[in-house]
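These notes concern the structure reproduced below.
Note that this complex is displayed minus one protein chain, with the remaining chains in position.
Note that the chains are named A, B and C in the order they appear, and that numbering of residues resets to 1 at the start of each chain.
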Amino acid sequence: MMLTLLLTPALFMFLVSFLRNENAKYLLALSSFVILFPIVDLFTFVKPYAILGTYLVADKLDTYVLLVSSIVGIGVTLALFTMDKHVTVSPKAYRKFYRFFAIFWIGLIFSILSNHMGIYWIGLELATLSTVYMIKTNHTPAAHKEAWNYMIVGAIAVSLILFGIILMYASAKPILGEEAMQFDLLLKHAKEIPSPFLFEIGFAIATIGMFVKMGFFPMNLWLANIERSSFYPVAALFSGILESAVVIGFFRFSQIAMEVNYNNLFIFVFIYTILTIFIVSFLIYRAKDFMRLFSLSGIEHMALIVLFWVSGSPFAALLHFGAHAFLKPALFLSTGVLETNGKFKMAGALRGYTGKRGKIFLFLVSLFLLAIISLPPSPMFFSELYGFGAMINTAKGSDHMLGMIGAVLFLLILLSIIFYRFVSIYQSMRYEGEARSRKVYAGELFALILFAVSLVALMLPNTLHYLKTVI
Amino acid sequence: MFIFDTLSLVFVALILLGSLPNLIYSTGYLPHIERKGYYQLHYFAFIASMLGVVVSANALVFLFFWEIMSLSSWKLILTEVEGKSTIKAARFYFLMTHFGFVFLMLFFLIVSDGNLELDFGSMQLIASKFAYPSLLFFFLILGLLSKAGAVPLHVWLPYAHPAAPSPASALMSGVMLKVALYGLLRFLFDVLYPWPLEWGTTLLIIGSLTSLVGILYAMGEHDIKALLANSSIENIGIILIAFAMGMIFDTLKLPYLSTFSFVAALFHIFNHMGFKSLLFMGAGSVLHQTHTKNIEKFGGLISSMPVTAFVFLFAAMSITALPPTNGFLSEWMIFQSMLGSSHITDDISLKLSIPFAIFALAMTSGLAIATFVKAFGITFLGLHRSTNAKHATEVNFLMKTGMVLSALYIASLMLFAPFYLRFFDDVFVSLGRSSIYAKLFPDGILQMHSLSVHGGIVSPLILFGSLVLVTGLLLLAYRVFDVKERFYHTWACGYRTAPNTQYTSTGFSGIMRRFFSWLYKPQEHIVKETLAGHETKFSDASYTVHIKPLFEVSLYESAKRLTYIISYWVYRLGHFEQTRYPAMIFTLLLFVLFSYRIFADDFSWQTIIIESIMMIMSVKILIIGEKK
Amino acid sequence: MILYLLTVVLLILIAPILLSYIKATKMVLFFKRPISLMQGYRNFTKLLKKETIISEETSAITRYAPFLVLSPLLVTVFFLPPIVGGAYYVSFVDAFTITGLISLSTFFLMILGLDSASAFGGMGSSRESFISALVEPAMVLTIFSVSLMADNLGVGQAGVNLVAHFPKEHMASYLFAGISFFILLIAENGRIPVDNTETHLELTMVHEAMILDLTGVYLAIIETASSIKFVIFASLFASLFMPFGLEFIAPIAFVIFVLKLFIIATAVAIFEVNTAKLRIFKIPNLLGLAIVFAFLSLITFYVLGA
Partner (left out) sequence: MVDFLIGLFLASLIAALFTTRLYGLLFWYSMNSLMLGLLALGIGINIDDKAMLLTGVVTILIKAIGIPYVLKNLSHKFNFARQIVSGIKMQYSIMLVPIILVFTFYLSVPIVDMIHTNANYVAISISSLFLSLLLIMEHSDVVPKIIGFLALENSLFLLGTTATNGMPMLVELGIFFDLLMAIVVINLLFHKEEMKI
């Protein structure tokens, strides 16, 4: 029943996208808005709530992720209204975009709500494949090339995840049988897995797949280039939703892996993420356009989320996750306006906004830009505090305390480089270059306001309490 | 969440005392500012965040307000953007303050065991269990002193403070730096107690260097606000010296001397807040009227802006520690506390560092006089050096009120020093130290005794009274004798006295610059219009000199260059990898699985060697490929 | 109390004589006819009678600064160590205060120099500020080490203590401090290697440059101030580095003290005759010497205890 409710809007959207009517646009948007209601409904149920036997189970973690994703989806829909004012897009491409968005959404619901590694993977693959075509909606050679690039690398990454899943399944099958695919059972019996090494190998392969998909080292520019060449709402979907689906997979797998062997997992992820942030921070230092800047920063934040999670602070990871999921799409959506004067013109991008709309836009974008580098009162400020706190705590308990504290310090210095770059970009956007008048449309403005409100909602005591009790 | 103990309240008082005149001044200054709403929003946020910092009771709240403080002050700097330099200054400031924040955060994360809502008192237990307390100390001082502006983390100050609107720079220099010192007081007492001797010595040396470096650069500065900012660095150094002496005495189990030094530090904190705020306000008024910060463009302002000039003079006297001002009193206390070290017998590092600190402090006060003679003299005396200065008029009533209030505050510190000292004494009593008030004033409030063995005595009021009396008598005599007076031009070797025959600021500090050229490394530009090819005859000449701060060149530029180089290579790597994603995944997978196999299963060196050979091969063949 | 007031009066009265004495001694050494010892008083009275010309370019600073140059020095005279055993002396003033008061006087002198808008004034101020910046650390360090040896920071008490207990065990330190203080005495009072008060040549002027624009009463005040400054230094040197003679009865003690002052003045005169005026950029060499000796004195005391 619940599943039907969840899927109906998406299916409806899929069907409507074949209509050649002018007004289909509004119908599509409407169906996109409706997505939120069943999720809010789901949110109120007692957890865990079985949606489809043991296959789809809604617990606190995945409803949160799903809720965040659906808000992002709505924001993106809002911004889509006025996308054609900033870029040239044909109505056909527009409908096609929605068609694949619907598939994407179905895939997402499955992968996020799944309690089953296999279903998780199927959903993820579906979402991945549908995004390939979303990239392609932009009819440029670059987009075409990147769509192929995404197709191949994304497919490799997803295959790696499946490979890992099968290995993990194989490692647990002797004790759990066919049910070894279920996250909750695996977690419960993690300590009894007869071949932990097999599990760890599987986990490592799956993790590499997920990290590749999130654009970690060595794929840093891969994701950035893809987001650069596609339409900006696609980038928003990537950073806001698709990566959520990947990261929730990581959460679930690593939860089990933590039970199996925490030390190995931690060191592996720690080194990997630091390496990623090292590369990303220096790439950000040289970034010259918004899309690349934001997508690189997205990689950085994903790495931080992962790191916070494995350091034993799910609260920090989830808070950071939520904040990032709202902030990054907001920024991506505003690039449509910011890049009015050309892609590589950062200086002065925040000047020349007049009128009420312009002022609000200016204010919100400034706010988002400063929030993304975790200045208070951004939720990221708190999540980083808690996350690094957890990291230090882990360090204190380990045998290599000084080395780890040193590594954390190194990490913070790398983040400072990013901070510096963002501050410098913000200043140059605000105070350098020439002020040219540009237009802000209601669609993107409403999207930004939605994200801002969601960010505030994230900081409410109730939300924080909810996040603290997720795990 | 919040704490209101004596220490906090003293700093709340400090902030309020600093903000109130500033607020009035700021209101008067407002017409000068274009983005009024923006400015006021951040101005009040700034004050509120400083208050928040000093009353916060746990790490989370502290860090929160700390960052808000940085954020709002950064935005304040950006209130009036006049070209690249402001932008650069603001960026640099924010980077430095974030740099400090990183260390502060690490400090808190280590001492709070992940529970950021822990109160400071409970942190002590965790801190004492931590294996490397010195690491904590260094994190703490790196975090706080980068905000306070101690060497070598001071470089941002002379850029950031001048760039902000004057009321804001007065607040930043006068109050914000002290908030950082509040952190030092709070966490050294509450969290990191007891202190090894090395900490005190380290801080002492940092303080000495800071004071020297600060004043030397202040001397060479032409931008009046940068000069004041550099002088702030110097004063922070002085406060740190006193603070360090307190720590050293505490370690050596000399409780009274320790409290004496701490009280001296706190006293100087209050003093510096007063006079530096006032000086910045004065500089702001001058700036407001002349629209330039270049000290060479001022001159003769005392006749057009008498109130500003006299309060500036008063503050300058105080900051140069001339008796009987409050600046003198606190510096006197600091000297006295160092004198108390004469009976330390055991530690050689102390025996070497304390004389050095004394030397630094003495040198500093000498140079401070020169600096402020220059600042006051060139700005307010002589003839106007530019048309802007010529047309300057006295500032409006609100600004004057702000400055006069601030001057009154300084005067109160001078006249009612015992009252303030009792207040400061209470702070340290509340922190569990011995009270020294009774020992400071054993026979009435007229005479203040030093607590060192055979220490000196000072009596500010008597000194003040006698100076006033003697001067008054002399003036009276002058009146009574009814001296004949005549007015005529200044003698200038028979030429007309003109603005351009005066000594310039560059000229004033010329001797210093030459003497300290090893530090200043001045870059001189001389342009001469020679007459008929004669070397020595010229119709027109201009001489400009620019000083590049040594630390900036050696530390910051090299860090910047390093970042640049690394980023270049990473960028190349990043762009190189683009076409070979599958190969990279392949190699990565190989590497991770291999490492898992080796490190997670059985470890042996041979396999590591084999792995590395394999990885090198794989990278070479698959990723780098053949050269075309 | 009477003795105390007598001391003060004596110091103030003897001040112009001392400067004239130095000049006279120098003239004798140069085989010239010496000026009268009363020349200082003559100048003073002459200046008082003259009309005062005030520059139109100046401000209120010129009106008040001369008094403020003199008054801290006058106040200081009251705080000097006793010259007769058992006499009253001001116990609540220490060496830092005296240094500070002297700095206060110098501060106003420098400001005065800048007020007249003449190139000379600025030059003088600039040079003076340079010199006093270098003098300050040496002075503080010297005072520091002397007071450590005297076991008291109060100037008066230190003088008494040194007489009672000559610091034999710290002779090295004491000697260094003495040398340092003597150099300071020369530098602070504008004596020859540092400054030459007798010429009005722009290359050599320091003190004179600042007051070039003063006439009449103002000039008299400043001249008085500089003579008093000399007497302060001389008296401090006499009390701190020639600690004897206090045990005698008052008249003899007075005579001994005056003799000491004249000995110092003679030493200064001889020193002046035998050295050439230093270039301004060479002055740090001399003052550096003072700082080094002062530092050495303190370090010796601290580390070696000698």
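Here is the rule we use: a residue touches a chain if its C-beta (ideal position, glycine included) is under 8 Å from a C-beta of that chain, and two chains touch if they have at least 3 such contacts.
Computed from a predicted structure; not experimentally measured.
Undergrad: List the neighbours, among the chains on screen, of the chain that has been left out.
TA: Hidden chain contacts in the full assembly come out as A, B.
Undergrad: Which residue, B:Tyr256, B:Phe356, B:Phe464 or B:Phe594, contacts the hidden chain when the whole complex is considered?
TA: Considering the complete complex, B:Phe594 is the one touching the chain left out.
Undergrad: In the complete assembly, which of A:Ser17, A:Ser31, A:Asn115 or A:Asn149 touches the absent chain?
TA: A:Asn149
Undergrad: Specify the residue from the set A:Met83, A:Leu162, A:Ala317 or A:Leu448 that touches the hidden chain.
TA: Touches the omitted chain: A:Leu162.
Undergrad: Just to verify: which one of B:Ile344, B:Leu550 or B:Leu622 makes contact with the chain not shown?
TA: Considering all chains, including the one not shown, the answer is B:Leu622.
Undergrad: So which bits of chain B touch the chain we can't see?
TA: 580, 582-583, 585-586, 589-590, 593-594, 597, 601-602, 614, 617, 621-622, 625-626
Undergrad: Could I get the residues of chain A that touch the absent chain, sorted low to high?
TA: Touching the missing chain: residues 55, 116, 118-119, 121-122, 125-126, 129-130, 132-133, 136, 141, 144-145, 147-149, 151-152, 155-156, 159-160, 162-163, 166-167, 169-171, 173-174, 178, 181, 194-198, 201.
What we mean here is this: only the chains that are shown with their structure count from here on.
Undergrad: Name the graph shape formed by the protein chains and their touching pairs; answer line, ring, star, complete or other.
TA: line
Undergrad: Pick out whichever of the two, B-C or A-B, is joined by more C-beta pairs in contact.
TA: Counting C-beta pairs in contact, B-C comes out ahead.
Undergrad: By Cα centroids, which chain is closest to the centre of the whole protein?
TA: B
Undergrad: Need the CA-centroid distance for the pair chain A / chain C, whole Å please.
TA: Averaging C-alpha atoms per chain gives centres 77 Å apart.
Undergrad: Cα centroid separation between chain B and chain C, in whole Å?
TA: Computed from C-alpha means, the inter-chain centre distance equals 35 Å.
Undergrad: Chain B: which residues touch two or more other chains?
TA: In chain B, no residue touches at least two other chains, as defined above.
Undergrad: Enumerate the contact residues on chain A facing chain B in the complex.
TA: Touch residues, chain A against chain B: 149, 152-153, 156-157, 160, 197, 200-201, 204-205, 208, 212, 218-222, 225, 261, 264, 267-268, 278-279, 282-283, 285-286, 313, 370, 375-377, 381-382, 385-386, 388-393, 396, 401-402, 405, 408-409, 412-413, 415-417, 419-420, 423-424, 427-428, 430-432.
Undergrad: What does chain B use to touch chain C in their complex?
TA: 299-300, 302-303, 306, 309, 313, 317, 320-323, 328, 332, 335-336, 339, 342, 348, 351-352, 354-355, 358-359, 361-363, 365-367, 369-370, 373-374, 376-378, 380-383, 446-447, 450, 452-459, 462-463, 466-467, 470-471, 474-475, 478, 481, 483-492, 497, 499, 501-504, 507-512, 514-515
Undergrad: Provide the residue numbers of chain C that touch chain B in the complex, in ascending order.
TA: 48, 51-61, 64, 67-68, 70-72, 74-75, 78, 91-97, 100-101, 103-104, 106-107, 110-111, 113-119, 121-123, 125-127, 129-130, 132-141, 144, 147-148, 151-154, 157, 212-213, 216-217, 221, 280-281, 284, 291, 295, 298-299, 301-303
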